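Only one protein chain is missing from this complex, and each of the others stays in its spot.
Moving on, here comes chain A:
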Amino acid sequence: MRGTTRGDAGAGRGLAPHWRALLLGGAGLALAGAMVVGTLTAGSPQEGAGGREPTETADATRASLDEDPVPLASRERCDDSGEGGGFDPAESLSPVREVGPAVERIRERDQLVVGIDQNSYRWGYRHPDDGKIVGFDIDLARAIAEDLLGPDPDIVFRAIPTDQRIGALRTDKVDMVVRSMSITCERVEQVAFSASYFETGQQLLVPRGSPITGFDESMEGQRVCSAKETTAARLLERESHGAHLMERPNHLDCLVQIQLGLAEALMTDSALAAGHIGQDPTMRLVGEELTAESYGVAMRSEDEDLVRWVNAVLASYQAGGTSSRWRASFDEWLSGYLPDSAGVPPEPLYRD
């Protein structure tokens, strides 16, 4: 019901700026897509981009390769002292639907409590029409709840601040966190993640006509904003290219600063940048993705049965290529803000 009302309204008013944004940011976006693919091929030995549709992404890759040499950011690998080479943090437990203590608990309560974001446009936000929370993350959370509890499940969406995602899990405030949360080695030590459900990377977002062309010396003397205590902030602190750094509580606050002329660029991951472009079509991504990150559903480390269950849900959610539910959700929330090359579900990695 909400999908139809939104779609009608969006078709007339919303789409034109999206396409304009796409045209403007064309080169950057194609590059972004290329990065995602390139990273995957380089990072994962088993099959990599095998599951992807090769034609358009390959074209995009070739197009951007013609323009730029691509010094890619490599995927983070976690050190597990002992086995050589470490492991990819995005490796999760193999998918099995088997009722264990965690699933039992949720089913007994007949309610799934999910930590989400209410402020992330197109990912998890309140639809001002009816106040319902919608977005790409929310669709996934619903799919998991339906699979666990049956049709029309009782879901509590609990909004949690970025810096409390892990805390909320560890204090049992939520069963899981579906909140565009990147899987990192540091977090893997504290919570368990599902397999990846989206691939992204840090990138610069600038307004139309910005002299900044990428993560390079064109940033010199410009004010670059990022959210506090994020990968972006750490990246900028390590190498600012002479930019003045500015940190705000939330990446959306950075967009406010840019619109007010108090900052010239912001850095966040390209997936969230889609939400920014959705809200301000004059923004565009420039340069290449600086990292390769995977979004995962976070759960408590001890809830292994739940992790496996969620992975099983993800596997079926993502199965079916262009007719998958994943793809339907992507089309509804993200296509038009992200290059089509991003509209391919990531290949899951399992460690057992």
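By definition in this document, contacts are C-beta pairs under 8 Å (C-beta built on N, C-alpha and C of every residue); 3 or more make two chains touch, one makes a residue touch a chain; residues count from 1.
The definition used in the following text is that contacts and distances are computed from a predicted model.
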UniProt lists the protein of the undisplayed chain, choosing from "Stage V sporulation protein AC", "FAS1-like dehydratase domain-containing protein", "Secreted protein" or "M67 family metallopeptidase", as "Secreted protein"
Out of A:94, A:118, A:282 or A:335, the sole contact with the unshown chain comes from A:118
Contacting the left-out chain: of A:146, A:253 or A:332, that is A:253
Given A:103, A:143, A:160 or A:212, the correct residue touching the omitted chain is A:160
Per the touch rule stated above, chain A touches the missing chain via residues 113, 117-121, 125-129, 131, 133, 155-162, 164, 249-250, 252-253, 255-256, 260, 275, 279-280
